[in-house]
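Here the complex is missing one protein chain, while the rest keep their positions.
Let's turn to chain A:
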């Protein structure tokens, strides 16, 4: 059974994190931004598991479980906020109707 080297997993996590970050910064659709945040958080989860494997510690997996639950909590708050805004103005584009400026 070929085990994945922790270094490769950390590299993959870095790539995923970069994709998620780019998604939040580039995408203008709020749902996609939310998804990109989710990708970022899961990438860090992978990095934690890889780190735990490298040092033979359970802390990494514990942290992954925490990240998983917190990401769920975060997304539920985010979706509620998007829904709230959606009932006030019928668009998901984050640039349209930006009333607070300065």
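The rule we apply is simple: a residue touches a chain if its C-beta (ideal position, glycine included) is under 8 Å from a C-beta of that chain, and two chains touch if they have at least 3 such contacts; residues count from 1.
Methods note: contacts and distances are computed from a predicted model.
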{"item": "Hidden subunit of the complex - UniProt protein name among \"NADH-quinone oxidoreductase subunit N\", \"Carbohydrate ABC transporter permease\", \"Nitrite reductase small subunit NirD\" or \"tRNA N6-adenosine threonylcarbamoyltransferase\"", "value": "\"NADH-quinone oxidoreductase subunit N\""}
{"item": "Chain A residues touching the omitted chain (full complex)", "value": "6, 10, 13, 17, 20-21, 24, 30, 33, 37, 40-41, 43-44, 47-48, 50-52, 54-55, 57, 59-60, 62-63, 66-67, 70, 73-74, 77-78, 80-82, 84-85, 88-89, 94, 97-102"}
